[in-house]
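Here it is: the structure, laid out below.
Just one protein chain is left out here, and the rest sit where they should.
What follows is chain A.
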Amino acid sequence: MPDSFYYLLQQLLNGLTVGSTYALIAIGYTMVYGIIGMINFAHGEVYMIGSYIAFIVLAALALMGIESLPLLIIGALVVSMIVTSAYGYSIERVAYRPLRGGNRLIPLISAIGMSIFLQNLVRLAQGSRDIAMPNLVRGGLDIGPTTGFHATLSYMQIIIFVVTLISMTLLTLFITRSRMGRACRACAEDLKMTNLLGINTNGIIALTFVIGAALAAVAGVLLGMYYGVINPYIGFMAGLKAFTAAVLGGIGSIPGAVLGGLLLGVAEAMTSGYFSAEYKDVVAFSLLILILLFRPSGILGRPEVEKV
């Protein structure tokens, strides 16, 4: 195999790593949009808070003298998911539910306000400087010749793939098999009708915010450890990227969000690898503009049919 093949493989692996975390965040956007038709622009901040909680938990566990790697990662994931779930629930309860039923722009503005509030809350509590996440997972698997150029799949990347895969499998099982999942799908099709059949739709809406927040926390923990640096502003860009991923795949569709996330991650990695890293955001948002121009319903989205 020529060197160029391993180079390509490396870019692909890097792209899929970042892309799978985009997908995790994008699911939160797409589920909320699917049910109440609004973009929760505070979702990126939930991801950022997830990263911070992970940092705090890792530091606390290290102080307690715990060194087992699985324990550290699972601890960070579980605590982070629980805390961000509370954030997700509260955001919906405080910033969106009182405004439901009004003009669509109003919750959107409320979302932007919530996003600024959360960003500054973390800035005040944790400071605005970069925080270095401890580099817990070192090394990786070499793919290709031992001498010369080869691709590396780091152990951290493997962890990201495995955790993402588990999260998505659990989500899929929940949505397709469980009663609550069935109620979620019903809400996504017709919220008012679901309500009139005796289902507390406010409860279901709150549940989607909680699920979205928990998945964003998973992404926050993983990406925080992968990049090694966090600050209160990472939520903005991650949120925009995940939003782009959700639109790319077809907003409202969960498989679409996953596909969009992976595509976006790979597109960014390829741009960085073959062109210049400075242009990766340009490519990501150009993709957004192109998809909005030529296929506004996204890759897997259904075109909106006018109700008669």
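Convention: a residue touches a chain if its C-beta (ideal position, glycine included) is under 8 Å from a C-beta of that chain, and two chains touch if they have at least 3 such contacts; residues count from 1.
One rule holds for everything that comes next: contacts and distances are computed from a predicted model.
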*Could you tell me which of "assimilatory sulfite reductase (ferredoxin)", "ABC transporter ATP-binding protein", "Methionine biosynthesis protein MetW" or "proton-translocating NAD(P)(+) transhydrogenase" is the UniProt name of the chain missing from the displayed complex?*
"ABC transporter ATP-binding protein"
_Selected from A:Ile66, A:Ala86, A:Leu141 or A:Met180 as touching the chain missing from the view_ = A:Met180
*Have a look at A:Ile66, A:Leu141 or A:Leu197 and name the one touching the chain we're not showing.*
A:Leu197
*On chain A, what residues meet the omitted chain?*
178-180, 182-183, 185-186, 189-190, 192-201, 307-308
